[in-house]
Every structure is written in structure tokens, then in C-alpha cells.
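Heads up, one of the protein chains got dropped from this complex, but the rest are sitting where they should.
Note that the chains are named A, B, C, D, E, F, G, H and I in the order they appear, and that numbering of residues resets to 1 at the start of each chain.
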Amino acid sequence: MAEPPKLASLDSSIISRLPSFSSILFEAKTAQGLTFEQIAAHLGRSELAVAALFYGQAQASAEDVAKLTALLGLPRTGAGAGGAAAAVAQMTGFPDRGRAGPMPPVEPLIYRLYEIVQNYGYAYKAVLNEKFGDGIMSAISFSSKVEKEVDESGAPWVVITLRGKWLPFTRF
Amino acid sequence: MAEPPKLASLDSSIISRLPSFSSILFEAKTAQGLTFEQIAAHLGRSELAVAALFYGQAQASAEDVAKLTALLGLPRTGAGAGGAAAAVAQMTGFPDRGRAGPMPPVEPLIYRLYEIVQNYGYAYKAVLNEKFGDGIMSAISFSSKVEKEVDESGAPWVVITLRGKWLPFTRF
Amino acid sequence: MAEPPKLASLDSSIISRLPSFSSILFEAKTAQGLTFEQIAAHLGRSELAVAALFYGQAQASAEDVAKLTALLGLPRTGAGAGGAAAAVAQMTGFPDRGRAGPMPPVEPLIYRLYEIVQNYGYAYKAVLNEKFGDGIMSAISFSSKVEKEVDESGAPWVVITLRGKWLPFTRF
Amino acid sequence: MAEPPKLASLDSSIISRLPSFSSILFEAKTAQGLTFEQIAAHLGRSELAVAALFYGQAQASAEDVAKLTALLGLPRTGAGAGGAAAAVAQMTGFPDRGRAGPMPPVEPLIYRLYEIVQNYGYAYKAVLNEKFGDGIMSAISFSSKVEKEVDESGAPWVVITLRGKWLPFTRF
Amino acid sequence: MAEPPKLASLDSSIISRLPSFSSILFEAKTAQGLTFEQIAAHLGRSELAVAALFYGQAQASAEDVAKLTALLGLPRTGAGAGGAAAAVAQMTGFPDRGRAGPMPPVEPLIYRLYEIVQNYGYAYKAVLNEKFGDGIMSAISFSSKVEKEVDESGAPWVVITLRGKWLPFTRF
Amino acid sequence: MAEPPKLASLDSSIISRLPSFSSILFEAKTAQGLTFEQIAAHLGRSELAVAALFYGQAQASAEDVAKLTALLGLPRTGAGAGGAAAAVAQMTGFPDRGRAGPMPPVEPLIYRLYEIVQNYGYAYKAVLNEKFGDGIMSAISFSSKVEKEVDESGAPWVVITLRGKWLPFTRF
Amino acid sequence: MAEPPKLASLDSSIISRLPSFSSILFEAKTAQGLTFEQIAAHLGRSELAVAALFYGQAQASAEDVAKLTALLGLPRTGAGAGGAAAAVAQMTGFPDRGRAGPMPPVEPLIYRLYEIVQNYGYAYKAVLNEKFGDGIMSAISFSSKVEKEVDESGAPWVVITLRGKWLPFTRF
Amino acid sequence: MAEPPKLASLDSSIISRLPSFSSILFEAKTAQGLTFEQIAAHLGRSELAVAALFYGQAQASAEDVAKLTALLGLPRTGAGAGGAAAAVAQMTGFPDRGRAGPMPPVEPLIYRLYEIVQNYGYAYKAVLNEKFGDGIMSAISFSSKVEKEVDESGAPWVVITLRGKWLPFTRF
Amino acid sequence: MAEPPKLASLDSSIISRLPSFSSILFEAKTAQGLTFEQIAAHLGRSELAVAALFYGQAQASAEDVAKLTALLGLPRTGAGAGGAAAAVAQMTGFPDRGRAGPMPPVEPLIYRLYEIVQNYGYAYKAVLNEKFGDGIMSAISFSSKVEKEVDESGAPWVVITLRGKWLPFTRF
Partner (left out) sequence: MAEPPKLASLDSSIISRLPSFSSILFEAKTAQGLTFEQIAAHLGRSELAVAALFYGQAQASAEDVAKLTALLGLPRTGAGAGGAAAAVAQMTGFPDRGRAGPMPPVEPLIYRLYEIVQNYGYAYKAVLNEKFGDGIMSAISFSSKVEKEVDESGAPWVVITLRGKWLPFTRF
């Protein structure tokens, strides 16, 4: 029996931590059988940003919502659209970030990212300070992408790129 | 008055959390006026890995130690070398990782990395699951680098690359 | 397509931490398309205080409620007003403060304020002690405002002012 | 008996959390009988920034160190200066911020600032979002000052101003 | 417009932490427009004890329940009384104390009491030990009251009295 | 064998949490065989305030220090007084409060006070709100005393009085 | 008015932490007016074990369930018994222990037991090690009972007995 | 080779949490080869109480100290006794209880006692409430003992008895 | 009366932490009277993996779902299957691991496993480092099994085997 393509969905036990549009979007995505890559191509945005938007961690423009509701077959406005339309309209609101999962993360995949910060945090700081001075890499003027590489043995590797503006501490 | 080049050093209040060779290495690095970039070039290793090694978060090979003690003018073996030689010899031991700083991080630079995990953790998971299946990106079969970009307006940007092997969950 | 003005709304996942009038007020505000600045002008109160009132962190006077229900088209009293009227009436009650969000904050905007306390807390204490003696700045006999500045390059800056009565420790 | 002017000093139980120059600076400040206001005037920096520098939460320029060591009568370089000179030299290093005190703060004065964030955090967010859009107030491109006001009844009030650059979330 | 007398009520977000009779009692109290002082007078108990009883932190006698249901117009027994009667009957049960709010308290008024324990805890211990020996002040064989004083300038002061039996540690 | 009068002293394991003058004062107090009641009478201050001062939780005036050093036979100034004089001089500094013991308290006597806040916190809030309005009892414009009562059966009771100024929330 | 005998019941705010049969059992116990002592006598088990069983902390045998449902008038099996029968059937399942209340306990009665462990933990260990060697007292091969004593003055005392098998650490 | 009798001693890593007399007492006990049972017999106190006294969790009378110093060959007073005599004198001071080990306990033996409270806490409360009313078992008017039983199979069992005065909540 | 075979079921208080299919699966398992061993045999997977799958901690293949729904009599697809079919379909999704229970575990059985990590963690590390070098045992390329042994005295022993791939830290 052929396996259908695997799509990320929402564990029911996490729904109460997310805005109400999250479960609507994920259900529609599953119903349409769309990957984040496909949705991102349609919206002209990064795959990661679109996933963040589904989890309520990024803001949608009105144009994003128009394209997304069309693609996913969701109600956008109008009589009869009911709660779903109101929920979807919240996507253009200001995200209330940072509450999707517990910290330290308990999910093994997310924990590995946390562990990188735990183990290499001071090393990043030392190298960045020497290269840029006293400051931080912004997590706001920031973008990130995920890529796949396959090595000579055929094994897959993940490449995550974090790109943030350097902000020097103001002298005052 | 011309400012001397700024080098990362060790806050005295963090020393008790690190192996004893950490303060010896940082002091020698300051005395020699060397950046991590210079030391990394000498060792043929990544700048970030060398910084991690100074913080006791990565293992040195015997060859690393030989090159490093030569470069930094540190005692390596022999009578009279005293505690410093013994401490330096620990660099080839098995690192006891993860205790350099508190989690959640209180240092603003390190906190920004933590915040990226907090905000985008589930988005990374969703995208990685769709691209690779059920598994994790290894933080062990892993390397990372730090680069500097300057945009058209002359503003500096940090680019951090994380590269880890994809490990699928074993079916059993 | 022109973007509608962006209004702060309530993430559905935070509602259970707030008094029941919070979601009623935010929904009416959205329906009326009003900003906190507009509501504050109507009430003759500070924009920040009005936002705090919506989150159940400040007390409304009976006059505030009268003006607010009129402006937002909410039921205030009378038969048929139902649960909404009762909820709105709670606005003149004694706020049960401090439970809107987790501490340390996970929302990046709120975290930055927390970080200022974390980094500069002792510096504020030292300066305040030298200027005022042994005591505290009250967070009760207290007001705050938010202003916008634009620098010569056109970049926007936030200016937050905190004004609190100085309270010396009683000698006893 | 006339009371001498009160100067902020360092509680001995906090010293191990701070860089080693902190206690050297505070002791010299006490010996010279200087307030932060006086030192700040000498350095041409903000009073708060100078206090932060004493606590290891801000970076000193080489010129700051030159002026400061002269004013406080501290050794700066040279044979025989010993540990103090080395410690003072660390002031131009990259600060390892955020570890001066526990969070939540237990010191009543610092707790009041924390409480303001706890109570008004979401109100600040709502007002800032409506005024500026989706983003944060930077705590890095940031300055702050402390002022004293006296009301008509003669009671003193503290005015703390926080000024940070607005950083919009990057759309990606 | 004359303000009605302000009565303590129950924030809806705290209800799930309290026994089910709490919201019934508070609603009836509001409907009857009664203060805790008035209810306490009717019951012949302390005002504070009555408030504690409403929050499920103290036990009611059968006589208390009889008086209280009469005063508040609540069902006590009998067919048709439904859930309210059952809930009220629980007031004579054994209280499950200590879960009304989080610790450390986030409510500013309650935090101030906590802060007194934090700051003066060891001072109370030292004075009590010298006055009474090795032991504790009971929080069980205990009563407390709240009084209002007005100083010569017309400013109100709170006086809280804690009275507990001294219990010496048993020598064994 | 007659027992000597019992005096509060300092557990050696708590010393690192307190300012350095704490152990000097307690040792001198023990050597002189003085109770806090006797020292308080000599200083004209409250017994509890004097104990707080010994734990670094309250500020001493210059006159307090003069009287205290005379009573306890401690060096105050002058050549040869050494570290003790410097430590004692810190008593007139600005206390760094709140770090004497852990919270929640583990000491049974202090825990009982904490438990009173835990159990009766909301009851105090409700009663104070009804009596005074929306505000807090200050823990800064505050004094406290400890008294002993003996009931008709001869059993001792502790009476602790907390007196704090009422501070209404500013309307803004 | 004669007080009815007091029975332990279930605070409604704790129900969500317990298995669903807990509230069914407690309600039936209240309806039947039975004490744990009476139920224990009927089941031939310890009073404490029966209470633990009601809280989902101990396993019931099929015979226990038969006796208990008969005594309490509860449905056990059969059409029409509905959810209650299913819930009761869970009593013979494997208990998911340890989640009834928070740790550290906030309930004063339970806290006192916790405090005994906190204060005397190492003393118990030292005495047990000397008496039995290197090992532990099992909390699994374990029983406990509660008894009442009245001293010569008529004051009641609680006697709790803990009896556990000694398990020596395996040498390997 | 015959094993010497095993005596409880002090792990060096716990010493900083205990009063300074703890290590002096344990070392002398080891040197004299005495068990707590032997010391308790000499002092006429409970074995557990003596162990608690060694850990700084119970108070010694002057007579206890006299007997103990004689038995252990410790200096008690007099010139030349030095720090040990001063430390021993602290045994009659007021214990600063509860800080010997972390909570939750990490030591397996102590954890088992904690687990009993965690699992059976509410069961103890229910049974005690039904037997005694609304109140607590005192941990202050309290004694405890440890006994050894051997069952018919020769296996050893621990019997711990906790005996505390019942304290009813005061009605006020 | 013969006891029916005991099956693991789901405590109702844990359901909200698990995906919605968990309670559906456990109920069907109970209804069919099947053990994990029987289900595992039917699926051709490990007994432990099947239990993990029921708790939402492992991924099911489409074939697993087909076999499982057939065995348990669950709807898999089609009109009228309703929520159960959708929930079951989620079993092939990407598990959101790690949230089934609190850490540290409060369930005694799970705590014992945690305690093994707590007590022997560094010993495992030291032995693994010496045997394999600098790296970790994967918990992803990982399988585990549970076996029963009976010793010569007839006492049952649990044997848990953990088998994970060794991953050396990448040198970079």
C-alpha cells in the first residue's frame, strides 16, 4: 500500500496554546494535501515563515490572507463565513509570540536546536564580539531558511541559515 | 588615542563554571593579542570550534594542543610546568558540556539565539518533518560557522549556518 | 489592495488568563475600528492606561464605563443585556493584577523591557539611591506614557516614560 | 553629627556575580567620595551608563578607562600595577551581561521595575503595535536616563526615560 | 454620577483555582450589595475570616452556613436547590488550602506581604527566638485582623495584626 | 547546670548570603551577651529593625553606627581598624535587600509567615480593597513590631503588627 | 443546631488532577454519609489505603470494587450504567500516581509532612544507614497507618506509622 | 579481612550547607568509632534527634553539649580551644533549619520519604480530617523514631513513627 | 471471583496532554481486551514501540494503521466515521514528543528510571567515553525492549535494554 505524502499537522494537545486560526489553517492544509513548500511558493514567502505564520509566530499581510484563503478554500469575509472568517482575519493582527511550546523544549527536534544554544552560546558570543564588536545579532531584523543537502554517501544533512542584522550597543 | 583591537576575554565571574584550562587559554590569548580567527587559521579548524574549545565545549586533538601551546607560549609537559601543563592536558579529555551559562540565557546576545528557538521551534519542526520525515537534525554530527555580510547601506549582518546530519527515528 | 489600519487584538490563547470583559472589549474595539489612542482621547485618560484597562490591569471609574460602553456600543445595564453587561460591570471592580502573561516574558516585545530590568537593575538602584536615598520608586503612585520620535534618518524611536513617587524606607 | 554624603557601594555578597573590576571601582569611588553624577560628568557619559559600567553591564572605551583611572587614582598599566591593572583593563572587554542579580528581583527597588513589566507588559505591546506596527523596542540601540522631579507638595518623584529604536520584524 | 460602593468580586480567571461555592458566594454578595464587614457582623466572625471563607481557605460551621444562606438569599437544602445547594454545603467541608493564587504572588497587594516575609524573615526569627526560645509562631492556632488608621496628615494606614500561638520544638 | 541566656546567632552556612558586617556584628553581640531588645533600647530603635539591620536588610544612620560600635566594642574608624571598620562602615550604605534566605522559606518559623500570605493573601486583598479602594499596603513606608502575650492558661502567643501606608493606584 | 458528622470531600478545583472515578466515589460516600473508617472496615483494608484508592493512588482488586459499589450504591456493570460504571471499572487499573497535588505542597496539613522530610531527611538517612547499611526504605513494599492518641491533658496527638521493606543497594 | 562497623559520615560536598560544628562532630564521631545509637544512649535522647542535632536541625541543651564534648573528646571552652570550641558552642543556638539538602530530594533514601508524601498526602489529609477535624499534625510539637523489624523470612523492615500534636484551625 | 487480566488504560487526568487518538486507542484496546504484547505481535512491532505509539510518542506507518484499525474495530476512513477516523489518521503524522508526563516524573515507576539517570549519568558518560570516544548514544537511532526474568527464588526481575547508535562529535 502506497503511503500518502506526509504533511505536518497539529497535535491536538497543543491547540490551546495557539491562536484559533492555527487549527483552521492546518486542517485546510491537510484537506488540500499541501506542503509548506507549495504554500510558500504560492505566497512568494519563505517556507519557514509560512510555517511560523501557521503557528501564530509571524504576521500575515492582507495579500497573504487573500492568497492563502483562496489556496486553502477558506472563507475570508462575508455573511455566513462565521467563526472561521473571524479567526482567519486575526492572521493580520500582531502576533503574540513565544508561547507555542515549553522551554526547555521537550520535543527532541526542537531540543537539539536549544542544545546548540546551550553548548555553543558563549562561543558564538566570543566570535561575534571579535568580528562585530559589542552588540547582538537581531532576532527581529532577521530571516532564516532550511535547506537539504545529501552527502557523497547519500545521507541527508540539514542546513539552517540564520541571518540577522548586527546591532551595536548604544554608547550613552 | 587609538583603541587596541578588541579581544574576547573571560568574565571572572564565569570562571568557576568552566574547566581550569579556560582561564589559562584566555589569558594567554590576551597576552599574545590573538583573535579566534587567527588561532583557528593556525590550527586549521573553524573559528567557532576553537572558541568552543576555549570554553571547554569541544575536544582538542593532541595535535591541536601541540599547535596551541606553541602559538600561545604555554607549557605543555615536563618538569616545572606545574598546574598549567596539567590543565592544558585536560583539553584532550572528554568535554563536560553544557554548563558554561545559565538557561534561559541572561546574556542578550545568547538570548537572541534562544529566542529564535522559542519563536520558530515548531516552524523548524514542521518544515524539517515535511522535507525529511520523522527525525531530528543532529547537534552532534554537526558543524556551524559564523560569517559577516554588509548590505548595500553598509550595515553589517550576521550569518550563522547550522549543519547537522538528519537522523530518522528508528522503527522498532 | 489597501491594508486596513492595524489594531491590537487578543490572541485567543491568552483569554483564559484575563477577566471575561477583556475579550468583549477587544472584540467591540475591533468591530468599531478604534485605536487605543482614539479611545483614550474619548475617555480623557492615557493611551497606556486604557490598554491596561482592557487587559484587566487597571480600574475603570463608573464614568469610564459609561463613556466606553457608549463608544463601543456595549450593553451596560438593563434587562436583556445578559452576560456582557455583567462582565463590563466588573471593570469598576478591583483588578487582580499581574497574571496576563508569563514571567520571564516569552513575547519578544515584552522581553526587551524585562531585559532592561535584568541588565540595568542594579545601575538604576545605585543612581536612585545616590539621588534620593534609601527607598524605592513606587509602581503604584505611578504613571507611564509611550511616545514616538523620528530621528534625522527617518528611523522611528520609542520613548517610554516611567514616573513614580519616591518612597523612602521608614526608619523604625 | 553631620551625616556624610551617601554613596552607592557594593554588598559583599554580590561580588562573586560581578567581574573583578567591580569591587575595585566601587572601593576607589568610596575612597574618593565620588557620586556617579560626578564621575559621569568627568567622563561625559550618562550617570546610568556609568553605574552600569561599574556593574560590568556596559563597555568602556579606552578613553573612558584613561579618565576613570585618573579620577579614581587606579593603576592602569605598567609593571607593579598587578591584578588591579589587569582587572581594570577588562573594562574595555565585551561585557557578559545579565548576571548581576537574580530574576525575579528580590531587591525591592528593582522588583518595582519588574512589576511594571509584569503588570503593563501587554499594554505596552498593544500601544506600541498600534503606533509602530509589528516589531519591538530595541534594548540594544537603547539609552536611558533617571531624573528627579519635586511636586507642588515637595514630594520627590522619579522619572525614568527609556529610549529605544523601533525594530520591525523582517518579512521573509 | 455617584459611584456605587465598591465591592470585592472574583476575577473570572481565578475561578478554576477555587471551590465551586466561591463564585456562587461572590455573585450573591454582589447582588445583595454587601461588604465583608457587613457579612462578618452578621456572622459574628472576623472580616478577614469571612473573606477567607469565601475563597475556600477557612471552614464554615453549620450555623455560619445557615446565617450566610439566609443573608445572601442562597438555597441551602431541599428539592430544586440544585447544584448551588450542594456547592454551598461544601463550605462546612475541610478546606483544601493554599491554591488560590500563585507563589510568588503576582498581585501587587499580595506581593507586598510576601516581600515583608522575604526581607524581614530572618529578623522575625531572631527576635522571636530571643523572646520565646526555639520554636515557631503557629499559623493554625492563629487569627488575624485588618484595621485602618488615619495619620495627622489625613493619610490612611493599614494595620495588620497576626496573632499565633508559640509552639516550642519538642525535645526528644 | 544553669543555661546561659539564649542569643540569636548566625548559622555559618548563611554568611555568604549576607554583607560582611553581619558576621562581625553577630559575633560581637554574642561576645557581649546582648539581646536585640537590649541593643534596640540603646539605639532607640525597634527590636525588629535592629535585627533587620544585623542581617543587612535595613539602613543604619551614622548615629546608629556610633552607638552600636561603642556598645559592641567594635572599631569604627582609624588606622589599624582594618577590615572590620570598613565592613561596619557599610552599615550606613544602601542595603541590598531580599537575599538573606531562599523563597519559599525552608526555615519552619519563616515558612509559617509565608504560609499566612499563601493562605490568606486574597482574603487580605478583598478586605483591604473594600476598606481602602484600589491600591496596596506599602512595605516601604512600613514598620513592624513583635510582642508577647500570655493567655489565661499560661501559654505564650506571638503578636506581630504590620503597619504600612495605604497607596492608591494613580489614575492616569 | 447539631452539626452533622464531617466527612472528607473533594474540592472541585482538584478534580481535573484525579481520575474520573474520584469524584464519583466521593459523591457517593457523602450521599451515604460514610467515613473512610467505615468503608475500610467493610473492605477489610486500611483506612489510609482506602483514602488513597479514592484519590487514585492505590489499586483496587475486583473484590474491592464489588464491595465498594455495593456499599456506595454505585453501578458496576450492565446496560444503562453509563459512564459511572466505566469510571468505577478503572479502579482496578494501574494507578497513575503522584499527581494529586503540587509539590512542594501548599495545603498546610500536607506541607507539615513535607517539612518533616526537609528537616529530618539526612537524620533519617544517617540512622537508617547505621542500622541497616547502604540502601533505602521501600515506598512500594510499604504500608502506613494513622492512629489517634490523647495525652494526659486531653490533647489529641497524631501517630503515623510508616513501614517499608529495607532494600540494600545491589553490589555489581 | 573483617569490615569495620559502618558509621554515617559527612559527604564533603554537603559541608557548606551545614553549620560549622557539623563537620567537627562527624569527624570526632568517626574518630571515636561511635554510632548514633551509642551517642543517643549517652545523652538520653532519641537516636534520630541526635542525628538531627549533628546536621544542625535540632537544638542542644547545655547539658547535651557537656556530655557530647566529653564523649567525643572535643574542646568546650577555654583558652586555646580555638574555632572548634566556638563552633561547638553554636549547638545551643537556634537552629536554622531546612537547608541540609535540596528539595525535591535527590538522595534515593530521602526521596522515598518525599514520595510517600507526594503519593499519600491527600489520603493522610482525608483520614486525619475525618478523625480529628480541620487542622494539622504539628511538625514542631513532634517526635519521631526509627525501628527495625525482621519478618518471618528474615528480611529487614524499617518502621518510622511520626508523632505530632493535633492543632485545630482557630475559628476567628 | 476470578480477576480479569489487567490491561493498561489511560488515566482521565492525562488525556489533555496526549493527542486525541490516544484515548480512542486505549478505549478500543480495553473493549477488545488486548494486551500490548498481543497488539505488537499483530503489527510485527516491538511491544514498547506500540505502547509509545498509543501515547503519541512514535509514528505509525499506513500499514500499522490498517492493521490496528482492523484489530481494534476502529473506523479508518469513509463517510460517517466522524472524528474518530480523523483522529486515527493522525497516527501517521509527525509525533509531537515529550509531553506525556511531567519531569521530574511523579509516577513512581517512571521516577525510578529518572533516578537511574540521575545517579549513574556521569558513570555512563565516563564508561561510554572510554569505550567509544567523544560523542553520545543516539536516542533517535534507537530501540528498546522490556523482558522478564525470574531468579532462582522465583522473584521476577525486569530487564530493559537500550540500544542506540554511537554518534561521535564532528570535528570542525
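Here, a residue touches a chain if its C-beta (ideal position, glycine included) is under 8 Å from a C-beta of that chain, and two chains touch if they have at least 3 such contacts.
Here the structure is a predicted model, which means the values were calculated and not measured.
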Out of A:Pro108, A:Gly133 or A:Pro168, which is the one that touches the chain we can't see?
A:Pro108
Which candidate, I:Ile15, I:Ala66 or I:Met137, sits in contact with the chain we can't see?
I:Met137
Had the left-out chain been drawn, it would touch chain B at residues 16-20, 56, 61-63, 66, 87, 90, 92-99, 103, 139-140
Using the document's contact rule, name the residues of chain G that touch the chain not shown here.
45-46, 48-49, 58-59, 61, 94-95, 125-126, 129, 134-136, 138, 140-144, 167-172
Which chain H residues would touch the chain omitted from the figure, given the whole complex?
1, 3-4, 6-9, 11-14, 102, 105-108, 111
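By definition in this document, only the chains that are shown with their structure count from here on.
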Could you figure out which pair among A-I, H-I or D-E mirrors the F-H interface, over half of its contact pairs being identical by residue number?
A-I
Pick the pair with more C-beta contacts: G-I or H-I?
G-I
How many angstrom lie between the centres of chain G and chain H, each centre taken as the mean Cα position?
27
When the C-alpha atoms of chain A and chain F are each averaged to a single point, how far apart are the two points in Å?
52
Per-residue overlap in chain C, given as positions that touch at least 2 other chains:
6-8, 14, 48-49, 61, 94-95, 97-98, 103-108, 111, 115, 118-119, 125-126, 129, 134-136, 138-140, 142, 144
Going by the touch rule stated at the top, which chains touch which?
A-B, A-C, A-D, A-I, B-C, B-D, B-I, C-D, C-E, C-F, D-E, D-F, E-F, E-G, E-H, F-G, F-H, G-H, G-I, H-I
